[in-house]
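Our next item is chain A:
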Amino acid sequence: MMPDLGSYAQYVLSSYAVSLVLIVVLVAMSMHRARKVKAELEAIEARVKRQSGERATRNG
Partner candidate 1 sequence: MSFWEYANPVKFIRTTDRLLPWLSVTAVLCLAVGLIWGFFFTPDDFRQGSTVKIIYLHVPSALMAINAWLMMLVASIIWIVRRHHVSALAARAAAPVGAMMTVIALATGAIWGQPMWGTWWVWDPRLTSFLILFLFYLGYIALWSAIEDDDTAADLTSILCLVGSVFALLSRYAVLFWNQGLHQGASLSLDKEENVHDVFYFPLLVSIAGFVLLFIALVFLRTQTEIRARRARALQARERLA
Partner candidate 2 sequence: MIALLTRDMRLAVRAGGGFGLGLAFFLIVVVMVPFGVGPETALLSRIAPGVLWIGALLACLLSLDRIFALDWEDGSLDLLATAPLPMEAIAVVKALAHWLTSALPLVLAAPALGVLLNLPPAGYLWLILSLAVGTPALSVIGTFGAALTVGLKRGGLLLSLLVLPLYVPTLIFGAEVARRGAEGLAVATPLAMLAGISAGAVALLPFASAAVLRINLR
């Protein structure tokens, strides 16, 4: 399965490892923050909707 990388194996493998790790980290960070912010926003939106609903019933 593994191709014969010869004496350069460590270089090829490490560059693949480094790049993939960096990409995965960036993607993970982006997705994590995206989820967090989305959840926060939804919480706020729900609260705002509830409050404006309350205000409407109180006033109306």
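Keep in mind how these were chosen: all candidates are chains of the complex that A comes from, given by their letters.
Heads up, the rule we're going with is that contacts are C-beta pairs under 8 Å (C-beta built on N, C-alpha and C of every residue); 3 or more make two chains touch, one makes a residue touch a chain; residues count from 1.
Since we're looking at a predicted model, the values are computed, not measured.
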Touching chain, any copy counted, for chain A within the complex - options 1 or 2: 1
Touching residues on chain A, where the partner in the complex is candidate 1: 1, 3-9, 11-12, 14-16, 18-19, 22-23, 26-27, 30-31, 33-34, 37-38, 40-41, 44-45, 47-48, 51
